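Apart from one protein chain that is not included, each protein chain of the complex appears where it belongs.
Entry: subunit A
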Amino acid sequence: MTQEHLANIKLGEPEETLSMNPKKFMLWLAIVSITMMFAGWTSGYLVRKAEGRWHEFEMPQIFWYSTIILFVSSISMIFAVRAAKKNKFNTLKTAISITFVFGLVFLITQVIGFSDLIENQLYFAGSDVAASWIYVLVGLHGLHVFSGLVVLLVSLVSSFKFTAESKNLTRIQLCATYWHFLDILWLYLFFFLYFNR
């Protein structure tokens, strides 16, 4: 093995790529494309803001809580993966359920955030572009969280079925990568909106 490894280094042959799981790699590429989408929106936001006539207002307070909620769900996802690796099914079930429930609560807090905006007469449609942008950024992130919840649900169901195949572990790892990405994406959007009101 070490000999092979050395040989590969000499040949400039990346050995680990030959054995890397293509699904994980593809997920990373998908994450790149989602990142580019949000990069497009946030830079559009900045370009528009630089043009002036911009309505500055406070973000709904509840977005602070939703940030913490999603962060916690991401942490429990870490524990879920660890448990899955050690075949600790009870811990896995608890951790993955916590992640799922917190993810659901996150979506609910985002909706409450929207209703707070509406109470302050900040609507999606209409001529207040600054408000429209918040709905777009938060709403489309929420849409991705929804897709993450669907994937999470599949892992949740399969982890309750006590099947200890490696395929299952891969699924949970894929799920975790996506979920952490959604958490980091939200942190980015939250601080982006906080500093670029």
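Throughout what follows, contacts are C-beta pairs under 8 Å (C-beta built on N, C-alpha and C of every residue); 3 or more make two chains touch, one makes a residue touch a chain; residues count from 1.
We adopt the following convention: contacts and distances are computed from a predicted model.
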Practice task
Quick one: find the hidden chain's UniProt protein name among "Cytochrome c oxidase subunit 1", "TctA family transporter", "Rod shape-determining protein MreD" or "NADH-quinone oxidoreductase subunit K".
Solution key: "Cytochrome c oxidase subunit 1"
Completion exercise
Touch assignment to the omitted chain, from A:M59, A:V129 or A:L169, lands on A:V129
Practice task
For the chain that's not shown, point to the residue among A:S33, A:Q61 or A:N90 touching it.
Solution key: A:S33
Problem - Hidden partner chain, residues of subunit A it touches - result: 3-4, 7-8, 10-13, 15, 17-23, 25-26, 29-30, 32-34, 36-41, 44, 47-48, 51, 53, 124-129, 132-133, 136, 140
